[in-house]
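As you look at this complex, bear in mind that one protein chain is not there, while each of the others sits in place.
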Amino acid sequence: MTKTTTLSAPAPTAAAPDRKSRSRPTGRSPRSPRKRSSALLSKTGVTAMLGLAALYTLLPMLWLVLSSTKSRKDLFATNGFAPGKDFALFDNLSHLFQVDNGIYLRWLANTVLYAGVGALLATVFSVAAGYAFDKLAFPGKEKLFSFVLLGVMVPGTAMAIPLYLIAAKAGLVNTFWGVFVPGLVFPFGVYLARVFSAAYVPNEVLEAARMDGAGEFKAFCRIAFPMLAPAFVTIFLFQFTQIWNSFFLPLVMLSDKHLYPVNLGLYVWYSSALSQGHPQDYLLAVVGSLVSVAPLIVLFLMLQRYWKSGMTAGAVK
Amino acid sequence: MFRRRLTAMVCSVAALGLLATGCGGTDNGGSAAEKKTGEVTFWSFVKGSDKVAEAFNRTHPDIKVNFETVPSGQEYYSKLSNAVKAGTVPDVAVVEYPQLPEFATQGKLESLDGTLGPLVDKRFPQSTRKLVQLGGKTWGVPRDAAPLMLYYRNDFFKTHKIDVPKTWAEYRNMTERVKKADPKARGGVLYTDNPGLLSALTWQAGSQWFSTKKDAWKVSLDDAPSRKVADFWGDLARKDLVSSLSSLDPFWTSVQQNRTVAYVCASWCAGAQQATVADQKGKWAVAPVPTWDGKPASAMYGGSSFVVPKGAKNSGAAAEFIKWITTDPVGMKAWVSSGTSSMFPADPELVPVTKSAFPTDYFGGQDVYAVGSKSYDAVVPGWTWGPVMGTTNTAIIDQLPKVAEGNVKLSDVLTGAQKATVKDIQHRGMTLAP
């Protein structure tokens, strides 16, 4: 039995991505700067290396930011890494939010529903299933689990068409549910949740709860679930970005633009802009992308704070 | 605490989920085809489609057209294709000419013989009819033609005393002079992502990539005229006399930055050019496309038709709508109501309608439509597109960028595409003429 997982170092056999501050008692609270000296690892050295990496990730983004501030003429006429002659960001933004009766906001709202609510539910289902696989005894467990793993291996884009044909039979094509329901399933999340559950939820805590007469379901909700909060966040983020970036499924599933997620809407603008002679849509796609990055940044910042707090410390005591 | 609230929320959500699934799985509610008579669903990516639908609804109270905008390109065609498979098709959809035979040979279109066939016979010139009438049936109604023209920077040509080429020999000469006058500038483009222009140029030279002999397809992508054109353009590209660019952002950037001062394109490019590179107003002019022997000859690059997909629920009203948007003057006017489209109607009688809506100041007052009309009249008859254009086009596109790199000969690209096309036609069970 893995009873070592409570207070000692993480057992290396269990793979947990962001195994966190479980062992808080003795120190390393908010990481206080520790003095370590090395010829290479000076403060400037480390910062310079990170700065270089940040340059690599941010420089291409600069194109997006600068392009969003340009007029249509400057977009093609000026260097992508130089500002345009006119500063048109506000014009572009107001155009973005007004065009087609504000359809862009609608797309954003749809995306929040598809990705936000979808990933939330998907995470709940995954954590519940993963926990059951880890902690509960039932027949055929491993067979069932390898079945789940099979779901991880199937290329998602290739499944879009059979899924579409099935959805058509169920009458879900061109409805909200056609895109939302597939987002609720995240086999990899079940796998992660099982791994997390093994690492985070000590068996003796459950045993204690059972001794106290708590039902299994109650033990899961009241005791295990709070301990799995970091797992929850990780799985949620995985699935959220997956739905946020999904393209083929909404493309085949939806034809009513009021149901589009932002990704597909931007693609519709982009794909016809230059080939069909309305280049203003090209700029819309660029500005629209910049704006659509914002919610993800906010989400990340929010969850970053969440990561940092010692979630499980209280529950273990 | 946030955590506790989250937990509580999540648990109640979980309970809800359990309840819902316990009660019998995913829901199957939703739209169960509660179609009212007179409703027509309309898929299009063509500019002005929304305006046309609105105008139609205003003038036809008995039919209601619901326009749904779709992305353009290969994604759209697979979407439409799957919709037919699933039985969730629109009543009217746009299909460009090259893609039409593939849809027809896969049984994905309703034949229009009983409804719009006679109209197509009556209103369109033979060369255009041949694009939508295949195997003795009418599969779509042409909207626009896309006759070739030469676009060039009048100011650049004047400054450097370059003549507008009338033959392809002169065209080559022109590209050399352009490059000499300005080492950054080029007098043409070989698109690396789009075989449409290349096929148009072979069409103009008298090639017939596809034809039907009785009950069999004949494929000749690498016939003599085709090879002549391929060798000519392959050489221009390899010698860097024309640039090799993708037809989208890179191409328009090169125009905007004065690096492309002449190019061959269809009539619709006039509107695209004007909209995309608005500040070069007055600097551009159009001319007839150069020919091999100096006598007028042309072909089409692009152009679209409207079809009724198999399984459409309201094909009667759909036909009515298609008729209006392709052959009615009021309908035609609605297409160009935004004023920046240089769409050239496939129905020659309607040319004055679109012509009057197109502002000519961008081209210095030049009568762009007159050039277009001459070109349309000179389109070499007999061209038809093939039944596996997806395969044919991909086979060409996959090799095109290598031509400028000098690794592959353009005529060999066509030979490769020939092989891929023949193989696919055979696989689908169609007959090939010897």
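Labels A and B are assigned to the chains in the order they are written; within every chain, residues are numbered from 1.
Going forward, a contact is a pair of C-beta atoms (placed from the backbone, for glycine too) under 8 Å apart; a residue touches a chain by one contact, two chains touch by 3 or more.
Note that in this section contacts and distances are computed from a predicted model.
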Original post:
Which of the following names does UniProt give to the chain that is not shown: "Sulfate adenylyltransferase subunit 2", "Integral membrane protein", "Multicomponent K+:H+ antiporter subunit E" or "Sugar ABC transporter permease"?
Top reply: "Sugar ABC transporter permease"
Original post:
Touching the left-out chain: which of B:Thr128, B:Ser254 or B:Thr327?
Top reply: B:Ser254
Subject >> Hidden partner interface residues of subunit A, rising order >> reply: 9-10, 12-23, 26-28, 31-34, 36-38, 40-43, 45-47, 49-50, 53-54, 56-58, 60-61, 63-64, 79-81, 124-126, 128-129, 131-133, 136-139, 144, 148-159, 161-163, 165-166, 181-182, 184-185, 187-188, 190, 192, 195, 210, 215-217, 220, 230, 234, 241, 244-245, 247, 262-263, 266-267, 270, 285-286, 289, 292-293, 296-297, 300-301, 304, 307-308
Original post:
Contacts of subunit B with the missing chain: which residues?
Top reply: 14, 17-18, 20-22, 25-26, 74-75, 77-78, 81, 102, 104-107, 134-137, 192-193, 212, 215-217, 243, 245-246, 249-250, 253-254, 259, 387-388, 390-391, 393-394, 397-402, 405, 424, 427-431
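Everything that follows uses one rule, which is that only the chains that are shown with their structure count from here on.
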Original post:
Measuring from the mean C-alpha position of subunit A to the mean C-alpha position of subunit B, what distance in angstrom results?
Top reply: 38
**OP:** Could you pull out which subunit A residues touch subunit B in their complex?
**Re:** 72-73, 76-77, 120-121, 124-125, 128, 161, 164-165, 167-175, 177, 181, 221, 225-226, 229, 232, 251-252, 255-257, 264, 267-268, 271-272, 274-280, 282, 306, 311
**OP:** Sort out for me which residues of subunit B touch subunit A in the complex.
**Re:** 2-4, 6-7, 10-11, 13-14, 17, 26-33, 43, 45-47, 68-73, 75, 78-79, 82-83, 85-88, 90, 247-249, 252-253, 255-257, 268, 271-272, 275-279, 340-341
